[in-house]
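Submitted below is the structure of interest, expressed as structure tokens.
Of the protein chains in this complex, one is absent; all others appear in place.
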Amino acid sequence: MASIILLSVLGIANLFLGFLRSNRMLLPAAMVILLIVFGANVYDWNAPAQSYFNKMLTIDRFSVAFTGIVVLTTLLLLPFSQKYVRDNEANLAEYYSLLLFSLVGAIMMVSYDNMLMLFVGIEILSISMYVVAGSDKRNVRSNEAALKYFLMGSFATGILLFGIALVYGATGAFQLSEIGTAVTNPANDSLRPMLYIGILLMLIGIGFKVSAAPFHYWTPDVYEGTPTFFAAFMSTVVKTAGFAAFLKLLVQAFPAAQDFWIPTIVAMCALTLLIGNVGAVAQQSVKRMLAYSSISHAGYLLIGLVAFNGQLSGLSANGIFFYSLAYSIATVAAFGVLKLVHDQRQREDYDGLNGLARTNPLLAFVMTIAMLSLAGIPLTGGFFGKFFLFGAAVDKGYIGLVVFAVVMSMVGIYYYLRPIIAMYMKPADDDVATPIAVGSFQSAVLFVLALLTVALGVLPGLVSGIL
Amino acid sequence: MEQTIPEVIRTVPLQYYVFFATALFAIGVTGVLTRRNAIIIFMCIELMLNAVNVLLTAFSAYRADPNGQVFVFFIMAVAAAEVSVGLGIIVMIYRNFQNTDVNLLSRLKW
Amino acid sequence: MQELVLPNYGAPYSTLLYVLIPLLPFLGFLINGLLNKRLSATVAGLIGSATVLGSFLISIYLFTTFERQYTVQLFDWITVGSMRIPFQYQIDQLSLIMLLLVTGVGFLIHVYSIGYMAHDENVGKFFSFLNLFIFSMLVLVLGANFVILFIGWEGVGLCSYLLIGFWNKNHDYNNAAKKAFIMNRIGDLGFLLGIFLIYLTFDSIQYAEVFQKAALSQFGPYTVSILTAITLLLFVGAMGKSAQLPLYTWLPDAMAGPTPVSALIHAATMVTAGIYMVLRANVLFTLAPATLEVVGIIGLATALFAATIGLAQNDIKKVLAYSTVSQLGYMFLALGVMGYTSSLFHVLTHAFFKALMFLGAGSVIHAMSNEQDIRRMGGLRKALPITFLTFFIGCLAISGIPPFSGFFSKDEILAHTYEHSKLMWAVGLFTAFLTAFYMFRLLFLTFFGEFRGTEEQKHHLHESPASMTLPLIILAILAAVGGFMGAPMFLGGKHYLADFLAPIFTYSRQINPGAFTGEIDHSTELMLIGASVAAGVLGIIFAYVQYISRGVRPVSDEAQRSAPESLVYHKYYIDELYNALFVRPIMGLSRGLYRFVEQGIIDPIVNGLGRLTLGGGYLLRYVQTGTIGVYLILMVVGIVLILALNFGKF
């Protein structure tokens, strides 16, 4: 709870800092705020589960863990906004505050107990994202991204709400636990079709937010158009919070109906894997490839939902947690490097990375680690992420799906190798031969990102079973 | 005979509300699908949200549970926020393109 | 099955002595090899010869003090489960004879080489290879099991390869060397498979154990068919090494090597390894009569076939090479008819006279400045008296003229053959006639008549130095009198060799006593002797008439020949046949597999999977049109689909 309050209050404080017109202070301030929040969050770890706001929010280990991921991700992402600081971006304070506020939304999504909080959390997060997607106001691509995201996101919100309404109609409750009991109540059998349609619509609504196929269409376009820094935020924080919310919903509200919704999730999962991976293969832009890859990772995370065990702990929850963590860190690293490259070389295609290993060994190294992690190669966190998720699904007997996922991850290796090839094995063109200036702080953060990824890959036991 | 609002609502059978809301929602969706002007699409989305509001209110009234109506308030509030952001975006688009036809915006693809 | 008792007598001398036999030549190899160009030619030659002489002396010592056979354990080489392959020597009558032959003749040829190779730039290398050969050959004959035999077997093959291609700037020589190695390897594969089958059958590869088991259970668990398979496989090995049909074509080509090499390896020692191996395994062969029949027929066929080719060759060394093939055929014929001792007898006498003739040929070539074509020789007996005389003795010996050594051994073989089959005897006799003819053709064309070479060559003609003539003389003496180690009974002689070797054939004698005791009466024996002498003399007379009286000279390569003549002259086109049957198809296959299977099937399948994915990716792009309207429609389609698909469950 402390994190929500701190973020809200300090977010406003940060906004006020903007009045000082001193961009230099903003970044450290934002990072300090996040550090404090992270600390407060960690402090909550050992506290007993606690409900707030008339049982609308529950801070338990599950929420603390996922809050940890989103806060940490943001913390590690922030340094890559240094260019905004340097360029004296006029609205920097607003952007930072938007990120902080959206984190509040994310935290609400991972700790809600009531549909209302879910809705509010999603909207806080989404609306902030609509704004930042279009933050590069004079860039038509950014404009387009914002509009696409906004229109489609609102549309999906409508679907989600309709679903919530139907579920409410069928069960008479917004409280997850009450819905859970009501679903099992035979008295409600006559309303079952309404409930089921409601569940499906909710799945679709949240599925859109986590860019699961066939509701993923926005993802590549929006990620591509959104400034890289914010795209990184979208593909990590939004996705992590989305999956935590998804899991929470299914575990606490609809465990009794699992026979009904699991086939749908399985189908979505397979389709998402297929589209994400196969789509990424044909891309020429690294950023767009990462967008498709984020779709494919949604697919892998859906496997965690397929391996549903009715608890917020155990293989499924732990798998999703570990995967989200590893994925977020690797994605931040990838986008971070990409942003630095883009800032200097103005390119986001594969060839823009050519010869990076020669000019900036650190960037190339971090990018490589990130790619290997996303591809799920051992020694990186991504491997164990996939490992735990696939293991959970195998444990539940979804061998066919896992085999398909494995095949798809083979496809994944294909496109994740391309940046590595560009960086290490291709000579730099003339226009990209100059080294990219990377501040020592950014270098340190990059190193930390790589280190964390490797640490997760070598000692997954540190966080693998904590839920 | 003075009736409370819930009682007034309950004079119509629940199914009607559901059908009505669904129809409204469907109209909204159809609008979203068929129109090309960003503002109108957005308005259609608002229509969808309102359909939800109707539905929630009806359920709330029938179940004598205020939560549903509270939810409606939240939806309205959030919708307001969405409108402000949405209009901002559309204005931005209009400034750059002198147009709000959504299908003109297809630079980002594949 | 009877209890298996293996005699295990300790060696009478320190192991070092036995180690030294092959080790001395090996040291020579190392010294000459490592100090290659730093040693003068003579020093290198002396080191090479001295080491072999050392081995020869030890061998003599062992021979003279020999009482009964024993084994010498050096170390355990390979041990896997029941497959135990110790590095062990077996000292018995057979290995001693072979030791003497290899080191004795080897030493003479080393000495000869000092003179012959004096002007070569790589004398050190030459002697080191020669020493290595002696080493391998000694391992071959000393080994106490089939695998040690195989070590030497492959080792001599290697040395043969190295020495044939000694002048490696010339690709023809290199090709000859390669051909020798590869054809030998074909035989080796058979040998190796034979060893495996022996192991699987007898659970051992030690001579003593295998032979005893085989002999004791004559009608026991080892069926004749398995033994036939084993012996046939072993014989395939022997065919390769001893240049029998159809694996003989490498031997004539092997004449590309320096002449002492031809004398040592391709006449006296290595090519007789096949005979040695069959003699070693005589128990197994005796137990498999069908194989013996095959051995005999192939031997006879080879003898005749090679002899006919020998008739038309014009290269002095090629004639000798085909004669070697032919004589090896004789030896196999002897094995096939179970004349085991006779076969070894012929190995020995052949080693003497054939080494002699090769060295003599070397002397001629030396004198003629590397000219090998007998059409450009003639009348050399005046310029090279010692060479001529010794060569003449060799010719008499190989033609089977008494009392020269060849007469005794060849006569014995023919006698055994006669007992076995009259037809085979007749063919053998005819071959003897051919042999005498082409050998004397060679002699007459080379040493008699007019000199047909260039003036320069004529001017250059000279007798070879002492280091070369001395071995010739010694070998000539051996070729002349060597036969008396096995003189026929009726001449009052004592068959020393047969008596000495008898223990080697103990088991065989038990299994098939008839083949050993079958005495033939004196009149038949006399008739046989008469026939073989007559064949030899007739051959000489024919040659004399043709090449001395009528003065016929071989025609040039391009001259018109009648069809049979042409066939013989072109060696029955066997090389061409092999080329068409094996070499070219394999070469074609190599290219074909690479082009069509490797690059045409396997690669495309793998790459195709990749392209398929890529294609899928490009296909997906058509869905991602970038238009919000389309996306929204697709989303709604998705929603409707999901609802519709779940409809049944509502």
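Chains: A, B and C, in written order; residue numbering restarts at 1 for each.
Here, contacts are C-beta pairs under 8 Å (C-beta built on N, C-alpha and C of every residue); 3 or more make two chains touch, one makes a residue touch a chain.
Rule of thumb we're sticking to: contacts and distances are computed from a predicted model.
When the listed names "Sulfur oxidation protein SoxY", "NADH dehydrogenase subunit M", "phosphoenolpyruvate--glycerone phosphotransferase" or "Na+/H+ antiporter subunit D" are checked against UniProt, the chain not shown comes out as "NADH dehydrogenase subunit M".
Although one chain is omitted from the display, it touches the following shown chains in the full assembly: A, C.
Touching the chain that is not shown, out of C:92, C:154 or C:411: C:154 (per the contact rule at the top).
Remark: the omitted chain is touched by one listed residue; of A:268, A:356, A:377 or A:438 this is A:377.
Across C:13, C:66, C:196 or C:392, the residue that sits in touch with the chain not pictured is C:196. Taking the complete complex into account, A:391 is the one of A:193, A:263, A:310 or A:391 that touches the chain left out. Which of C:165, C:360, C:378 or C:453 touches the hidden chain is settled by the complete complex: it is C:165. As for the chain not pictured, it touches subunit A at residues 318, 357-358, 361, 372, 377-379, 383-384, 387-388, 390-391, 394-395, 399, 402-403, 406, 409-410, 413-414, 417, 420-421, 424-426, 459-461, 464-465.
The missing chain lies against subunit C, touching residues 33, 36-37, 75-81, 83, 147, 150-151, 154-155, 158, 161, 165, 168-171, 174-175, 178, 181-182, 185-186, 188-189, 192-193, 196-197, 199-200, 586-587, 589-591, 593-594, 597-598, 602-603, 606-607, 610.
Assume only the chains that are shown with their structure count from here on.
Set side by side, A-C and A-B show the greater C-beta contact count at A-B. Taking each chain's centre as the mean of its C-alpha atoms, subunit B lies 99 Å from subunit C.
Look at where the CA atoms of subunit A average out and do the same for subunit C: the two points lie 77 Å apart. Between the Cα centres of subunit A and subunit B there is a gap of 27 Å.
Shown for subunit A are the residues that touch two or more other chains, namely 147-148, 151, 155, 159, 220-221, 282-283. Each of the following residues of subunit B touches two or more other chains: 29, 32, 41, 102, 105-110.
Chain contact summary for the complex, subunit B toward subunit A: residues 18, 21, 25, 28-29, 32, 38, 41-42, 45, 48-49, 51-52, 55-56, 58-59, 63, 65, 67-68, 70-71, 74-75, 78, 81-82, 85-86, 88-90, 92-93, 96-97, 102, 105-110.
Across the complex, subunit A meets subunit C through its residues 147-148, 151-152, 155-156, 159, 192-193, 196-197, 200-201, 203-204, 208, 213-215, 217-218, 220-221, 260, 263-264, 267, 275, 278-283, 411, 414.
Partner subunit C is touched in their complex by these residues of subunit B: 29, 32-33, 36, 41, 102-103, 105-110.
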